[in-house]
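Since the structure comes first, as structure tokens, the remarks are kept for the end.
Of the protein chains in this complex, all but one are displayed in their positions.
Chain IDs A and B follow the sequence of writing; residue 1 opens each chain.
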Amino acid sequence: MSGVADRLRDNGVAVYPTAMLLVFFLIPFLIMFAVSFFSRDEGAFFTPAFDLANYARFLSPFFFKVLVTSLGLSAAAAVISVGVAVPFTYFVTRMGAGAQSVILVFLLSVLSLSEVIIGFAWSTLLSQTAGIGNLLAALGILESSRSFTPSLGALLLGLCYLGFPYAVLVIYPALSRLDPELPEAARMLGASPIRSFFNIVVPMLRNTITGALILVFVFTLGAYLLPQVLGRPQHWTLSVHITDQAIFQSNLPFAAAMAIFLMLVSLAMVGLSSLLGQKRM
Amino acid sequence: MTQIRIENATKMYGDFAAVRDVSVDIPDGSFVCLLGPSGCGKTTLLRLVAGLEDLSEGALIVGGEDYGDIPAHKREFGMVFQSLALFPHLTVAENIAYPLKVRGAPAAERRARARELLDLVKLPGVEDRYIHQLSGGQRQRVAIARGLAIDPKVFLLDEPLSALDANLREHMQIELRQLQKDLGVTTIVVTHDQREAMSMADIVILMKEGEVQQVGTPMEIYRNPANPFVANFIGVSNLIAGRLVDDRTFDAEGTEIRLAPEDILHVAAPARATLSLRPEDVVVHADAERGQFRGKVVFLRDLGASVEILLRVGEMEITSVCAPQSRPDVSVGDDVGVEFLTGRATVLAL
Partner (left out) sequence: MPALFRNLFILLVVLFLAAPLVVILGVSLNEPKRLLFPPEGFSLQWYAELFRANDWLGALRNSVVIALGASAIAVSIALPLALYVWRKQNRLAKALFGLGVAPFMLPPVISALGFMIFWITVGFYGQIGATMVSHGVFLVTLPLVTISLGLEGIDRQLIEASRCMGANSRMVFRTLIFPLVRPYVMSGFAFAFVLSLNEYIIAYMVAGFTAETLPIKIFNSLRYGYTPVMASVAVFFVMTAVLIYGSIARFGDLPRLLGAERSAG
């Protein structure tokens, strides 16, 4: 039925988006990949070369420590965020439409917050003059107000704040599609509410939960500002070092090599998750 | 002994009463159908009994004990859900034995019990399959088996057969009824299908807009409907508007219908009322001189097992149904004699 003109238009529709994504996304990646082998040039960003020195720098104890810090922090943030997000989302999906919408709007707003603002807000909340220190002192728990930042705990809290809304949004569709009669059936069969949650809801969401863990992990791995605002220099993650090398040390090739490495770690995680997903029935 | 007593049960959602002031007694071992159109509150009433909803007012007494504050998972009831709610991540045997697992029964016992129940519902040999590998009818049986796994005090079913096609549904109705008789478990089934209710129930509870309209055996309700809604929901009925002049006379907008002492009056004369008469209690004669009334055939349907004749009698539209063997020799447009069988009518409040 469709004429030649129609068919041309059908395919022609893809030309512009493809071109845009190729030119402005894929090509930058390829250039970055190439630059990761270049050598540093103080005057003009970088000079073409084929040099594995940037990658060789990963083999230092310092870099190893950075990597362990990054992965450990992200893993902890992912587990905490998703651990709280699963029951939270479950409760939210059992609420009325109006209340659900209000909470979703709130979550989306938090999710959209710039890392800068999250960092600023948490550093204020944990500060000596305007933070919970005042509250704790007023309640008599602390003798006098003190600051809770910078510290590892503050950084972890910030990362959870960053990752939590994403975890909820990944879990939300699966939970809102879950037949509400399933946990009810478990209750009629004698399972307590908590038991039916762990026996029925959690196993049915296994893939989704894995997906949420990976997403929050990858996402917090990319946090670059919170470690600077809420953490100490020894808590700086790979992402901070990438920015630092690129902007302040003007070593783009090394930054590129680290970015490629970070991307490989992220892709490995995503690949792992889809592999796990396929194993299920 | 698990007789159930529902006292003045009310369930409010905000200002809306899903169930309003319902009181029913359900004897031990009986098979009860909660019947009514969608949105009549029958499922809410079932969920109140199950403990999945809390009563706003009223009481639920099971076996002489107040169950109002007992949570669903401690009631020891069995339930089959409308969606069946079989757990997709568990095998058939694991689904059926789930209530035993919750109660800490050892694996061997669970497996044996699952097998026993599958035999009971005539579905042996599927223990290790997953739910998505079963047909609709098989899933139905698994859900019933799971609901019966702990020998429940009360067995609750919410539209359990609605997903099945017509043939299979009728078959399962008979099986479910036989199973219930064998086990003697007090059973409550929600359905919107009056034929299903008529064919299974000892007691039918007919509801509309959150309120009980009538409680009784299927035949009681059929023979003696309490109001025009019931008369029309259970089977079909000719509902004739008019006025009850005295105990022997009903005036249907100009046509006078004589009543017999066996006819049932729910209103005291004189009053405006509705006369209900089943189509099989209207006999059509080809000879226009026979019967109490003279009418005209408006429409005629041969349905195979029965014949349906639509008549106009004075201002009334009357439907008559008869067996093909006793079909009168009439066709559309004929003048015919119409006979209302005596002692079969019910006069209802408006």
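One rule holds in what follows: contacts are C-beta pairs under 8 Å (C-beta built on N, C-alpha and C of every residue); 3 or more make two chains touch, one makes a residue touch a chain.
As the structure is a prediction and not an experimental result, all values here were calculated from the model.
Taking every chain of the complex into account, the omitted one touches A. Listed residues A:82, A:189 or A:262: the one in touch with the omitted chain is A:262.
The chain not displayed touches chain A at residues 1-3, 6, 9-11, 13-14, 16-18, 20-21, 24-29, 31-32, 35, 45, 84, 87-88, 91-98, 100-110, 112-122, 124-125, 127, 129-132, 134, 161, 164-165, 169, 172-173, 176-177, 193-194, 197, 215, 218-219, 221-222, 224-225, 229, 239, 242-243, 246-247, 252, 255-256, 259, 262-263, 266-267, 270.
As a working rule, only the chains that are shown with their structure count from here on.
One inter-chain figure worth recording: chain A and chain B are separated by 55 Å, centre to centre, where each centre is the mean of the chain's CA atoms.
Taken together, the chain A residues at the contact with chain B in this complex read 179, 181-182, 184-193, 195-196, 199-200, 203-204, 206, 281. Residue ranges on chain B touching chain A, taken from their complex, read 50, 52, 71-79, 81-83, 85-89, 98-99, 102-103, 130, 132, 146-147, 149-150, 156.
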